[in-house]
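Right, I'll just put the structure down here and ask away after.
Omission of a single protein chain aside, the complex is shown with its protein chains in their original locations.
Let's look at chain A:
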Amino acid sequence: MAAPAQLGLQNAASPIMEELIAFHDHALMIIFLISSLVLYIISLMLTTKLTHTSTMNAQEIEMIWTILPAMILIMIALPSLRILYMTDEFNKPYLTLKAIGHQWYWSYEYSDYEDLAFDSYIMPTYFLEPGEFRLLEVDNRTTLPMEADIRVLISSQDVLHSWAVPSLGVKTDAIPGRLNQAMVASMRPGLYYGQCSEICGSNHSFMPIVLEFIYFQDFEVWASYLYIV
């Protein structure tokens, strides 16, 4: 989850998110360099007493400031497209999870074997234990196995919502009548938090998502308990 007053992206829990962070750093560095250069040139322009009133042509500099930006844009576009296609890759999933948005909670279904389903409401602030996070905790966490490719199918029962988990680089709209597919995989066990990302009414800010990634063997135990319940 995000630390207080955090500016940057959250730590990556999946390989895709690592690539996204790397691309973000690359693009941001280019932006900082260009902005600094432009600001510097502006300051030079504003503080000189020299004048030049007879510019007729400037062939060389025109060439430079056309070719160089084109090259910079290509250097941004190539990694961008590479990541775009990487996020669309479909690996053989181990498990299918359905995340259905409601006003104002998420419900999760694991239907590969039995119909396991539960609702996930926000934990009201009054009921938080010490150390838990306000407006981020839920009563039933979505438990998943780590190091497994998981297909998440996202939909909605009423209005538009959006299922987002920043650590995993996922944000997919929940549209009524439509099933949107996203792939999720975590490299390590842990708790990953997200929040609804499409305005959906008065409690839009109060329908968080908590994914709990655990070891395979523990996941099978958890799934069998869910069935009994």
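Things to note:
The rule is short, and it goes like this: a contact is a pair of C-beta atoms (placed from the backbone, for glycine too) under 8 Å apart; a residue touches a chain by one contact, two chains touch by 3 or more; residues count from 1.
As a working rule, contacts and distances are computed from a predicted model.
Taken from the listed names "Transmembrane channel-like protein", "Cytochrome c oxidase subunit 6B1", "Vacuolar protein sorting-associated protein 29" or "ER membrane protein complex subunit 9", the protein name that UniProt assigns to the chain not shown is "Cytochrome c oxidase subunit 6B1". Among A:L95, A:L128 or A:L160, only A:L95 touches the chain that is left out of the view. Interface note for the absent chain: among A:R151, A:K171 or A:H204, the touching residue is A:R151. Residue-wise, the contact with the chain that is not shown comes from A:A117, picked out of A:M63, A:L78, A:A117 or A:I199.
In the full complex, chain A contacts the hidden chain through residues 88, 90, 92-96, 98, 100, 109, 111-112, 115, 117, 151, 153, 155, 157, 172, 176-182.
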